[in-house]
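Please read the structure below before turning to the comments.
In this view, the complex is presented without one of its protein chains, the others remaining in place.
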Amino acid sequence: MVKVLYFARLRDQLDCAEEQVMLRDSRNSVAELRQQLAARGEPWLSAMQDENLLVAVNQVIATPDVVVNAGDEVGFFPPVTGG
Amino acid sequence: MVKVLYFARLRDQLDCAEEQVMLRDSRNSVAELRQQLAARGEPWLSAMQDENLLVAVNQVIATPDVVVNAGDEVGFFPPVTGG
Amino acid sequence: MIRIQNEDFSLADEYQALREDAPQIGAIVTFVGLVRDLHNDESVNGMFLEHYPGMTEKVLAQLIEDARQRWPITNARIIHRIGALHASDQIVFVGVNSAHREAAFAACEYLMDFLKTKAPFWKKEQRSTGDVWVDAKASDTERESRWQN
Partner (left out) sequence: MIRIQNEDFSLADEYQALREDAPQIGAIVTFVGLVRDLHNDESVNGMFLEHYPGMTEKVLAQLIEDARQRWPITNARIIHRIGALHASDQIVFVGVNSAHREAAFAACEYLMDFLKTKAPFWKKEQRSTGDVWVDAKASDTERESRWQN
């Protein structure tokens, strides 16, 4: 299981702030986790296919090839707008 | 007559903060005024020949060709070191 | 020093801390961001700021560490507010002290530029036409890229 967090506009779109997700394999890439979530259909499909979507694994920005392990924290969010 | 002011290290070198100087002609350039003062001999000679010396006519930085008229204020000073 | 907080902050207090850090400090540069009361032509009545707790602090600590590697700064302080904010409220503070002004200016602007593009904060504006999540600006990404040279 991984803890998945959604922030800001994305959280509103999915109506979900946090969930536990069972990984399909013991080791999945960020890209694979996105595909798994997109397979749920809308609104996940659009959200996970958004090329501006950012992903952090254990609170560090992650590229699509980064491996997600059970127990990790994965955050999905739109481009940041603070400051 | 022009009012001539000397600042900082230059004032210490010349032991003079302010003086009235009679111009040789009714219209002199900054360069001509420097020559006139240098002709007094040391310490004026060295001070006026210092290539780092700055000159302001009526409180605006002046190049050697700027004309000095009677009644003007001419300031001589070393490179600035404020801030 | 990094703080993420709902409460307002005092520039005077932050400045005092930066001033007392060390006797060789010759330059202190501070930046404060305020809520502007205009968004294009629409009136912005207020905004709500959320962030990613934990990640925000990590990102900002890394930015300060990066700035220390690039410039001889003595210290840097960052405060970012979250929650409900209104027109003219203070949002963000970045302060840097150094022996030299060029390092203090560069590091302060660097920290703000990267905070804008790397720190996980999101603004929702309360406009007269309804609540709107603010879009990221291309100009902020451009400003960040200047530092790659």
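We call the chains A, B and C, going by the order they appear; numbering starts again at 1 in every chain.
Rule of thumb we're sticking to: a residue touches a chain if its C-beta (ideal position, glycine included) is under 8 Å from a C-beta of that chain, and two chains touch if they have at least 3 such contacts.
Model, not experiment: these values are computed from the prediction.
Novice: Using the touch definition from the header, name the shown chains in contact with the chain that isn't displayed.
Specialist: By the stated touch criterion, the chain not on view contacts B, C.
Novice: Among B:8, B:45 or B:67, which one touches the chain that has been omitted from the display?
Specialist: Residue touching the chain left out of view: B:8.
Novice: Taking the full complex into account, find the residue in C:4, C:29 or C:64 that is in contact with the omitted chain.
Specialist: Per the contact definition at the top, the residue touching the missing chain is C:29.
Novice: Mind listing the subunit C residues that contact the chain we can't see here?
Specialist: Against the missing chain, subunit C presents residues 10-12, 15, 19, 23-38, 87-88, 99, 101-102, 104-105, 108-109, 112, 143.
Novice: To test your reading of the contact rule: which positions on subunit B touch the chain that is missing from view?
Specialist: 5, 7-9, 12, 52, 56, 59-61, 75, 77-83
As a working rule, only the chains that are shown with their structure count from here on.
Novice: For subunit C, which other chain has the most distant CA centre?
Specialist: Centroid comparison gives B as the farthest chain from subunit C.
Novice: For subunit B and subunit C, what's the span in angstrom between their mean Cα positions?
Specialist: Chain centres of subunit B and subunit C, defined by C-alpha means, are spaced 48 Å apart.
Novice: How big is the gap, in whole Å, between where the Cα atoms of subunit A centre and where those of subunit C centre?
Specialist: Centres of subunit A and subunit C (C-alpha means) sit 26 Å apart.
Novice: Calculate how many whole Å lie between the centre of subunit A and the centre of subunit B, each centre taken as the average of the chain's C-alpha atoms.
Specialist: Each chain's C-alpha centroid was found; their separation is 72 Å.
Novice: Enumerate the residues of subunit A that touch no fewer than two other chains.
Specialist: As it turns out, subunit A has no residue touching two or more other chains.
Novice: Taking each residue of subunit C in turn, which ones touch at least two of the other chains?
Specialist: Not one residue of subunit C touches more than one other chain, so the list is empty.
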